[in-house]
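With one protein chain held back, the other chains of the complex are shown just where they sit.
Now for chain A:
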Amino acid sequence: MNNDPNKHNPNQPCQCNIDRALHGPNGFVFINGAQKQSDTPTGKSYFAYNIRIGDTETKHRYSEFESLRKSLVRLHPTMIVPPIPEKHSIVDYAALQTRVKDDLSMVEKRKRMLQTFLNRVAKHPQLGHDHVFHRFLENGVAWSDVLHSSPLSDLPKNPLQVIASKQPDIAAYEAILANSLIPTPTATYTLKNPDPRFEESEKFTYRIANYMSNNLDKSQRKVIRRLGELANDYAELGAVYNGFSLNETGAVANAIEKIGQAVDASYTETGQMVTALEGEFAEPIQEHSQFAHTIKQVLRFRHMKHAQVELIESSLKNKEESLQNLLDIEREASRLHDAMTTERTIGSNALDIDQINEAANSHTSGEESGQEESPYLNNDHRPIVRRRSRGWGGPVQMISAVGHTLQGLIDVDPASTRHNQIGKTKDSMELLQKALEITRKDLAAASIEVQADLDRFQREKIRDLRDMLIAYAKVHINYCQKNLESWEEARVEIDKIPN
């Protein structure tokens, strides 16, 4: 599919205006507004977000962002596609009695996080050059049309049947893929020879994912909630001081009033700190907690690719074994044949040969029927295996089985039947060999891509982390400075109280 010259090839930069705008000097994507709009047929209202890149402006609603992200995941299964803000949870709906969709702070949060999403995609070395993404940013494009046209409409349903790698030499084997030669392993398939490096990555990713969502995000939310409560207390205290100052006179009243103002400032500053931390600290942590889950999926994909390779390998090995058996019998048969031709005098031996032949035949047919299943039997995944056998091994097996039965019944010429079998096994081995070659290459390429994107992502994460922590520190510095000013003012006023 990727090598169809009429279709867009992600290997080649599309050179569209959006691509140029994105990778130009002013390549930042802005979401500069959100409007409430209503869907005429259903009467439901939704928020449309104004997106601007360079001079191009367009509007999309949340669900379209969602489908963009899904599309990108399908197109680039080896890439860590940035997350979009989470949907409202049922808890949110329950907690906030008012309609959550109308909640402005929620819209603001989505605006920020969707903008981050677009810019993360834009900066991504591969995703940023994806034309589907460019179409999303283009003005006057009906998004549903993009979703129902190439390349998205060409993608197979099963993501594992996609050739992940974009290397042209692998794409040449498209024909084999079209025959559905490549098996789909089960989700719980355990690799026989797991790649230790990716095993490590997986472990690391799971740890991060768990830590992010279970510990860091929770404690961070707690910090922000505490600050919010503190802000309210400060507001109350400020009001008390202001009332207090009204009951006093002269310098004492002034000083208390200033103290009240300082506490009021603490209230305002705490509130602003909460907002700043939400945007610059809490949201990135949420994003990275989502990122960790995306990485899980990407690693899962590679894991499945690896499983495919192993499945083909084991089938091939079985074929090889059965071929070896056939060849052994063939050799034995020809040896016997030679012996029979040289020792024609022994007539009684003829029966023996037939017996041997029969034994060999039944043995072979047993091998034949078992060969497809044996690798999977080891793994106790019979249902899937059956489907798979039917899928590609089925016809071959059926023919050979029928052939054997016929041969066994008629036994016209055991020798030629054997020759037939040898030839067929060799053919299917050749096919498997090819499939193995493709999947291996694909796995290798996918591994490189995953590895590269993980590296890139790790850098991005560390950078984000650094920026987050610096932002956290700066927010606090700002808070302290503002408070310092107001308290120093209050201090001056206090000094004016006569002794």
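The rule is simple: a contact is a pair of C-beta atoms (placed from the backbone, for glycine too) under 8 Å apart; a residue touches a chain by one contact, two chains touch by 3 or more; residues count from 1.
Assume contacts and distances are computed from a predicted model.
According to its UniProt record, the chain left out of view corresponds to "Sorting nexin-4" among "Centromere protein O", "Isobutyryl-CoA dehydrogenase, mitochondrial", "Sorting nexin-4" or "Protein YIF1". Among A:44, A:148 or A:226, only A:226 touches the chain left out of the display.
Only one of the listed residues, A:141, A:327 or A:480, touches the absent chain: A:480. Although one chain is not drawn, the whole complex shows that of A:148, A:426 or A:466 it is A:466 that touches it. Interface residues of chain A facing the missing partner chain: 11, 13, 23, 123, 125-126, 128-129, 166-167, 197, 201, 204, 207-208, 211, 215-216, 219-220, 222-223, 226, 229-230, 233-234, 236-237, 240-241, 243-244, 247-248, 250-252, 255-256, 259, 262, 309, 440, 443-444, 447-449, 451-452, 454-456, 458-459, 461-463, 465-466, 469-470, 472-474, 476-477, 479-481, 483-484, 487-488, 490-491, 494-495, 497-499.
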